[in-house]
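The complex appears here minus one protein chain, its other protein chains still in place.
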Amino acid sequence: MSGQSPNNDFRVLKLVTLAIIAVVALGLPHWADLGITFRASLVLISILFATSFNLLFHYTGLISFGQAAYFATGAYVAALCLKSGTSVFGGIAIAMVAAGLAAAFLGYIALRASGIYFAIITLALGQIIYQVIYKWPATGGENGLVDIPRGSVNLGLVQISLSSGVSYYYFVLLCVCLGLLILWCATHSNFGLVLMSIKQDRVRTSFLGINVRLYELISFLVAGSMAGLAGALYGPLTGVLMPELATWIYSTSPILTTLLGGASFFWGPAAGALCFGFIEYFTRTMTGMSSLIIGLLLLTVVLAFPGGILGLATSWLRASPTFKRSSVMEPDTGQSTVLNGEKDNA
Amino acid sequence: MEALFFPFINGLTWAMMVFLVASGLTLVFGVLKILNFAHGGFFMLGVYLTYTFAGSETLSPLKFSLIVFLCGVILAIVGAAVEKLIIRRFYQLEEAYLLIATYALLLIIEGAVEGIWGLEILSLPCPMDLGGGTDLFGQTIPTYSLVIIASGVIVALLIYALINLTPAGKIVKAAAEDPGMTGALGVNVSFIYAGIFAFGIFLASVAGGIGAPNQAITPTMASSFIIQAFGVVVVGGLGSVGGAFLAAIILGLADSFGTVYLPQLSGIAFYVAMTIILLVKPRGLLGNVPTR
Partner (left out) sequence: MPKTVLEINEVTKYYQDFMALSGVSLSLEDGEIRALIGPNGAGKTTLFSVISGESPLSRGRIVYKGKDISRRSPWQRVRMGIGRSFQVARVFLDMTVQESLYLSLQAHAGWHDPFHLLNNFFAPPRSVVETTEKILEEIGLADERNASVKTLSHGDKKRLELAMAMAQDPVVLLLDEPTAGMSPRETTDTVNLIKKMHANRKFTVFLTEHDMGVVFSLADNISVLSYGRLIANGKPEEIRAEQSVQDAYLGKGDEFDAVS
């Protein structure tokens, strides 16, 4: 397969895309103002948040309405750590552990049900976390947490302060890339293969001697801790945390993002988050327009392009003469460079 | 006595309010197998339409009922159109996509309401003679609470009678159980689907109209009510109107007594009760309709 020209062309296209994205992401603070840099940091965070959701949704086949609760758990734990003087990385690590454990615990309860019942239980459990944050004095209750410091990174010789918008942007970029790398490895390895098999037929999977429940819990743990990492980056960025972050309404945002970008692609949630970033930027002054436009867009996507943006792009590429006949950007079924050495895959 | 009486009435009022929203939701699920987020949106449209037609004057109960009914009919027509143009395309989608598509509809309705009526909190006066208090067992309780409780019970009985005692109800039941077979017997199943969807929207709108004088009217009410209604529908057992009635009362009382005895945990009791019931009975209290 690797010798065919369409695939080589495709490899070039992928490299070029990657290079453009890298250049834009790295250079952004130099040509954009602070407002846009701030929005870009937010987009990066929602990319990680949405990709963590898609681990559960596309790979394990679970639709969770509780992601915001894990995000908020990470955000609050990290913010409280930073406020009490913990180092940046220490705070993030504690936040990830807390969010991962919260997700695994709630997942343990919710996994006793299936289908719509599972979705509704994740929603209810997430709302319990929201109520706890809302009522508990330590989290600032309904007033939220304010004045969350960004701290600084100690590199032995140099101490880099993260207080400027630009340095914090680079810090977010680094953490999000690391988080995505972990998720990429999780989905493009045997672990991802097991999750896909569970999604396709959980009974059959158990007849391969696989403890399905254990794998589902681990996927909750990984997805929860990645949502927690996204949350941990969010608090210091905005400086303020409100309990509403934990509500089910906020849980729908990674769902929308993922579907818009294309749930069956690893990079789908990222594409969706980027697109949402633009929509929010251009509709920021219109009351009500934002949810109206998002609703219409989502409806169109679900009805007309269930493959999302990347699904659409793939079918365009397939139709173009250059990439015809090639297996351009197969939807991500877990087949991978890790598994199939000679195989070309995203 | 007093300590028990008020949480009981409050819980019951809340329960019947949520049941009014949930009844249409569970009915539509029973037949169409769609858990419809947009139901909350139509509930909210019912509130805003009633608010617009009723104006700020205090109306007679009869006139107010008429307005509520009319708004219900208008929205039922809109609902039938929505079913024909949009919902119908959902039937082949996966469960997850179906949920999300109806959520998109909810977002559209929320955006439209924000655009038309704005973000500020509105309120509607109670109809004449229903705004005060009534003495019951030596305690004074808001008359309008009794109106809501009575409406909930009446709607429950009405749906029961419609489904079990009329020929149309029997056909609907058959269509819910086996649409293929019912279609083969010469029944127009897609007409029944549209009809049930429209009837569900009618119930949502009437619930909005009845509830309008009793709460703050804001564009966020759709999402808070739909979640409570979802909870009630799922705990009751998807598709079971009787189950939803029972679940509403249990969850309503759990929430109001929880708030009285553990005030710091108010709002949590509802979700805790819901989770426990679903863990013990994963298909809900009276659930027997298989999900897709």
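For clarity, chains are labelled A and B in written order, and residue numbers in each chain start from 1.
In this section, a residue touches a chain if its C-beta (ideal position, glycine included) is under 8 Å from a C-beta of that chain, and two chains touch if they have at least 3 such contacts.
This structure is a prediction, so every number in the text was calculated from the model and none was measured.
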item	value
Touch partners, limited to displayed chains, of the chain removed from view	A
Omitted-chain contact residue, chosen from A:Ser87, A:Ser114, A:Ser164 or A:Ser206	A:Ser206
Full-complex contact with the absent chain, from A:Ile148, A:Val194 or A:Leu317	A:Val194
Those residues of chain A which, in the complete complex, touch the missing chain	1, 185-186, 189-191, 193-194, 196-197, 200-201, 203-204, 206-212, 218, 333-335, 338-341, 343
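Basically, only the chains that are shown with their structure count from here on.
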item	value
Inter-chain centre distance, chain A versus chain B - centres from mean C-alpha coordinates, in Å	34
Chain B residues touching chain A - in the complex, by the definition given at the top	35, 86, 89-90, 93, 95-97, 99-101, 103-115, 118-119, 219, 223, 227, 230-231, 234, 238, 264-268, 271-272, 274-275, 278-279, 282-284, 291-292
List of chain A residues in touch with chain B within their complex	57, 63, 109, 112-117, 119-121, 123-125, 127-128, 131-132, 134-135, 248-249, 252, 255-256, 259, 287-296, 298-299, 302-303, 306
